[in-house]
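Note that this complex is displayed minus one protein chain, with the remaining chains in position.
Moving on, here comes chain A:
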């Protein structure tokens, strides 16, 4: 897969090689290497907890990878956006998985991945099913893996119904990241999302179901907050049902101590066989999602880099290497070798110190530019915080909004319709043009003349002038040049 940072063939101690793989060139040559200040808006103890977690830190997601293991398939609620029978290897969305694992199999898989993917920092259990309801399997998996890999971050995702029963054990096991999916704080709205729940040996429906779920979610969140466990709230944005209500959800969860709020667009396709898919409930359009996120961004930590990944995803957020690590490809006996992960961490500590400095420098340059309307820039990157991917290899672009007030990461656009099977170059390009609607500029490591001309005809410029630069430095360079300032070196 061209998408990956190719670290697969390196020897364990090849720090310089890893650096080359990460930067696309010789990399960090500045004397300032090694500083790794956190961002100014986070207390140091929180930064320490999130700095290697790709789902909790936008900055970390350039460097670190997660893996999910599908060990807890049983669930205690039914959501209208979920069809538990569905499975497709080409499908990337929550709850979808090809292979369910036992805790013992999961241990083998995690160790194999840790040996081969040095970016791995997080092990998550996030469906299909509910990690707290199917608790015995969740607990056993975490216990097994952390015996072998003590520094791996454990994280789980839950609908919250069974959460209060296990918070003490979650705290004891050092699971310091928990995600609760909260789609409403008003049970009336909940009735349109949850047809039933199973609680205390009984199936509940209607308002009762949503009221119980809501109370348990709030209790669970309070208990996590009281124990200092970082809690992320996922909310599925369902137009016409809870889209405006999510503003209220945001207020409530923030007041109860949630660390991060992640608004995810409803994925709704009749082919998935979900209730919403079959009844024609549509998902939000990209601009609707952004408008809601913008409304909530004031004073709240909002996650915008979520890829809604599969329940068995492996790798950096923008990629999925899950198919490389199916059970039939794993050795029967595995033992963990920490050397590659350790080497990678040393390289990243240096790289991101430099990256952070570049971000501040970019902001300083932008601050001097006369006010212009914000523009959207799409970047082709395979990780490491750099513009380092060929245009034609990109399966997604990271989108940044740039204005005189700075550069803000606002999301990603996927550009391939790989479920269709067989597509011509022109067809792909047309879908790329469509996916990049509203983008002014695409920065990439390399682009051919032909796609550049076609994209140009559609009003989207592409440049390889900033190949292998830091993303922020490249964007700043282009923005300054375009909006009437001479390019200043920010290195």
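General observations
In this section, a residue touches a chain if its C-beta (ideal position, glycine included) is under 8 Å from a C-beta of that chain, and two chains touch if they have at least 3 such contacts; residues count from 1.
Note that contacts and distances are computed from a predicted model.
The complex appears with one chain absent; UniProt names that chain "4Fe-4S binding protein" among the candidates "Metal ABC transporter permease", "Response regulator transcription factor", "diguanylate cyclase" or "4Fe-4S binding protein". The missing chain, though absent from the display, is touched by one residue of A:84, A:254, A:360 or A:446; that residue is A:84. Among A:59, A:134, A:176 or A:469, only A:134 touches the chain that is left out of the view. The chain not displayed touches chain A at residues 73-76, 78, 84-85, 100, 128-129, 133-134, 136, 198, 201-203.
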